[in-house]
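Just one protein chain is left out here, and the rest sit where they should.
When the chains are written out, they are named A and B in that same order, and each has its own residue count from 1.
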Amino acid sequence: MNNEKEQIKFSRFNDFLRKFKKQKTAIAALVVIIILVLIAIFSYKIAPYGINEFDYSSVLQGPSAAHWFGTDDFGRDLFSRILCGTRISLAVGICAVTIGALSGTVLGLIAGYYNGPAESVIMRLCDVLFAFPGIVLAIAVIAVLGAGIQNVVIAVAVFSMPTFCRLVRSSVLATKESVYVQAERSLGAKDSRILFRHILPAAFPNIIVQYTMSIGSSIMTAASLSFLGMGAQAPTPEWGLILSAGRDYMLNAIHLTFFPGLAIFITVLSFNLLGDGLRDALDPKLSE
Amino acid sequence: MAENVLEVRNLHTYFFADNGTVPAVDGVDFELQKGHTLGIVGESGSGKSVTSLSIIGLLMGTTGRVTDGEIILDGEDITKYSEKQRRKLRGSKISMIFQEPMTSLNPVMKIGKQIREKILQHEKISKKEADEEVIKLLKMTGLPRVERMVNEYPFQLSGGQRQRVMIALALACKPEILIADEPTTALDVTIQAQILDLMNTLKEETGTSILFITHDLGVVAETCDDVVVMYCGRIVEKGTVFDIFKNTAHPYTEGLFNSIPKIGVRAEELDVIPGNVPNPKYMPKGCKFSDRCKYCFDRCLEEEPGFADLGNGHFSRCWKNFPGYTEQEAE
Partner (left out) sequence: MARYGLKKLLEMLLTLFIVVTLVFFLVRMIPGDPARMIAGEQATLEDVENVRETLGLNKPVGEQYVSYITGLFHGDLGTSMRTKRPVTEELAVRYPNTVKLALVAISWSVIVGILLGVWSARHRSKWQDYVGMTVAVSGISLPNFWIGFMLIALFAVKLHWFPATGADSFRHLILPGFTLGTTIMSILARFTRSSMIEQLKEDYIRTGRSKGIGESAITWRHAFRNSMISVVTVVGMQFGFLLGGSVVTEAVFAYNGIGQLLVTSVAFRDYPCIQSLILIFSLHFVVINFIVDILYAVLNPEIQLS
């Protein structure tokens, strides 16, 4: 019986792998993400220049053999700064979404599984958080906590939490009424067993897809906050901040805005494409 | 011999999927006589629904395609038609009723408008005239309070009522051929009988020929004049409803009859056909039914039989129906 269950799980995973292998773009995106993670880990070792290595003899230079992405107003090598910025963006995106996903999942499980006052309170909280449009909620959190990269993580986590909460709740509501959960309950299974053996695994595919997509949008939100001066502070090589600093030199040094934006684009695009591929591979409705 | 409104010759419809080609319909011949009802009988996967979709031309949106054969309507092979020409036939000369009355109507469009849309597509009349026609059609199907119903949405109607609306819709523009794909399967038994009666009555009144797709031999007995039995994309037996019921020749047809519960016979004696419809990828080499057939002998495994002519238009695709067959061979 247990063996059989394992086999079903295994075949489901195999089925997912088989479908995922067909998603060529998603695999390419995964490869890019792996490269980005490697860059994030080794950036300070592989960067050709130090991130705060001033060189007043070559200020605002365009891309060249010595400086692939050119130099900024202090003569710092833009390529090195962008390489090292990978670590910040990935760390902020992943940390924030992980916090948001964990708290959202727990609240969603509680709200979906135990109806009554707990559900009303949690769902009302989500409604209210949803009532602050987009990045405005993050700005409100920054307004309370002050600017800075740690606060950006908290702001983005708060911002992504309600999405997970609603997602998990609706998944719980759907699974709770399913025949096998009803059967388990009639056999006297404990709540925790039902939650962790049945309901959470059923919600898992949706959580994974949302998680991947959220990392992309969180990296974007974090970069936007830094761009607005509410996140990372100079001289941190944060992409949004580098881009913001480059705006004063738009006329003669467009590379200062172009390359950091490209870095954000590639990173966010990779997470979005991976999310799309995972969704297509996990969605039973799309199988033909 | 009566006039044929539809002739299907050597029809092949294949589905082209990533993991291989599936011959859903693999060389099918039959003819539908004017004013008759032809039943196409088979299990799911036998190709009976694909045959009907090929005739009406609704394979778009699937990977299926008619790869060979002819579908002759009014003396013309419509498989050679362009999509535009096919569309003109759809609804005007060939109509269709589907299995799922609950989902076959557009949920956000009023009943009347859904029927009117079809009439206006094919006939050059005013909206007002079309509306009158809609009322007439709906009344013909025996629906109550028709004048109000035209302004209602599908969710306000019961399943049986929706299927009547579908029949009215199908009969709009007076089609020569009506394809009914399991029209009663999703309905309650009492409603089923009403819908079948209605279809029989309307056939008498309008002279429409019906192609009746079903898995239910009881329904066949009530409605059909001629029967085609399909298995794995091929016809295994065809003939008049009398021959199929009284002079059953093919073991598969026999199996279908034996699996119907009979009054006075206990359920455990029910004779079901063993096994399943074979996977198209692992089709038996000889007769397609050989792996489930209780009469199967060596030749069946090696060579697929052609049709044995049993007279009076009754054909069976089985070695044991050929004159040379002896009981000994079966040993």
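List of remarks:
Methods note: a residue touches a chain if its C-beta (ideal position, glycine included) is under 8 Å from a C-beta of that chain, and two chains touch if they have at least 3 such contacts.
What you see is a predicted model, and the numbers here were worked out from it, not measured in a lab.
Note that the absent chain touches A, B when the full complex is taken as a whole.
The residue from A:Phe13, A:Tyr180, A:Phe196 or A:Phe265 that touches the chain not shown here is A:Phe265.
Only one of B:Leu32, B:Val50, B:Leu89 or B:Cys296 touches the absent chain when the whole complex is considered: B:Leu89. Here the missing chain is touched by one residue of B:Tyr14, B:Phe30 or B:Phe98, and it is B:Phe98. Between the chain not shown and the residues A:Ala65, A:Val179 or A:Leu251, the one that touches is A:Leu251.
Where subunit B meets the omitted chain, the residues involved are 56, 58, 60-61, 87-92, 95-96, 98, 100, 103-109, 117-118, 121-122, 153, 155-156, 166, 169-170. By the touch rule set out above, subunit A reaches the unshown chain at residues 124, 127-128, 130-136, 139-140, 142-147, 216-217, 220, 223-224, 227-230, 240, 243-244, 247, 250-251, 254, 257-258, 260-262, 264-265, 268-269, 272-273, 276, 285.
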